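Let's turn to chain A:
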Amino acid sequence: MISWIFQLLVFPGLTFFVWIAFAFEWLERKTAAKIQSRVGPLTAGPKGFLQPVADYFKLILKEEIIPRYSDRFVFLYGPPLYFSVPAIGAVFIPVLGETGVLSHTYDLLFILFILSFSVLMASILGYAASGRYAIISIGRLILQYTSYEVPLILSILAPALLAKSLSISKIVASQTSIWYIFYAPISFAVFLIVSLAELEKPPFDIPSAKTEIVAGWMTEFSGRALAYIKLTKNLNYVFLSALATTLFLGGPTLPMTIQEDFIMSFASLLVFLAKTFGVGFLIFVIKSALARIKIEQATSLLWTITTPLSFLQLLIITVFR
Partner candidate 1 sequence: MSEVWISKFYELKDVKISKEKNRIMIETSPDKIVETCRFITTKLGIHHLVTITGIDEGEKICIIYHFWGQHNFVNILVRIEKTNPRINSITNVVPGAIFYEAEVHDMLGVIFEGNSLMEGRLLLPDTYPSDLPPPLRKEANPEEIRRRMGLE
Partner candidate 2 sequence: MSSDESIEKTVKETTAGLIQYSPEGLVPFGPVHPALKEPEYFKIILEGEKIVQIIPRIGYAHRGIERATQDRTWVQAIYLVERICGICSFAHSLGFVQTVESLTEYEVPRRARYIRLLIAEMERIHSHLLWLGLVGYWTGFDTLFMWIWRDRERVLDLIEMITGNRVHKSYATITGVRRDLPENIERHVQSAMKYLSERVVFYKEIVNTEATILTRTKGVGWISPDVAIRLCPVGPLLRCMGFKRDVRVDDPYAAYDEIVPEVKTSTDSDILSLLNLRLEEIEDSIRMILDAITAIPPGPVKTTVPRTIPKGDAMGHVEAPRGELFYFVRSDGGNKPTRVKIRTPTLANILTATEMLKGHTLADVPVVLTGMDPCFGCMDRLTVIDLDEGKEWQINGEQLRRYGIEWYKNNKRE
């Protein structure tokens, strides 16, 4: 029992993913800086590695301003709840073996729920803060969500269809010989595009477009609440990269079996980290090379291109398997 709780909260559960989230933000800022021929964070820790940690602690230690006309209850308890959404999702991701800390026969469905719930939480938070920019931002967020939900589900269904199962551990287990990215490359590409939309990164950073609507639904948050929101955004980032790793790149599976349990787990961990950071890096590079598009363009792009493409992939899989 204690071991299970340790797994859930420390490793490979919550704390582990939070540290990866910090590392992701550092890597994102460093990559963006490198592409823009800058240096990026440098003074906090070696090579600026502790920059996200400094940001986080500073925000936690700051005063929190609760606007007088906002929903006080949601304002206080919303951000931790928002944080818990990807945190719960992350423990379903297999890190050390073929199964995650938590697992279930139909856990892929739960992951889908998690993905949509984080958008719902964001809109509740934005609405509780009640500002004009927040309202516009939420309108855009939900419009964008309705247009990317279908391709998101369809692209996730491709690995499930290939493995003939809705269980993550089964999907991982059946990828030991060949990764699903080779069977379903279109779905992987669609998943990456949709991830950008889910993460509000360019070209889909429409709900938080700072030159149009200030900081979108985050405008009114400060201090502790903002720390939670920032961390959640990074955790979402990690969660989606890890999900792509799990569903399309074979997760932590190794081509051979090693007798020693400890070494086996350690090797799996390294494989998992390498793949996750690889996917994350791919997303950083894509987002650095693109400008923001408009909401109607995003909607039409997601409906008319990604949705038919993911259908096509499913059709190919059903016909050829």
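FYI, contacts are C-beta pairs under 8 Å (C-beta built on N, C-alpha and C of every residue); 3 or more make two chains touch, one makes a residue touch a chain; residues count from 1.
Per the selection procedure, all candidates are chains of the complex that A comes from, given by their letters.
Keep in mind that what you see is a predicted model, and the values were worked out from it rather than measured.
Novice: Spot the contact partner of chain A in this complex among 1 or 2.
Specialist: 2
Novice: Name, in rising order, each residue of chain A that touches candidate 2 in their complex.
Specialist: It comes out as residues 32, 35-38, 68-69, 130, 132, 136, 139, 202-203, 205-206, 209-214, 288-297.
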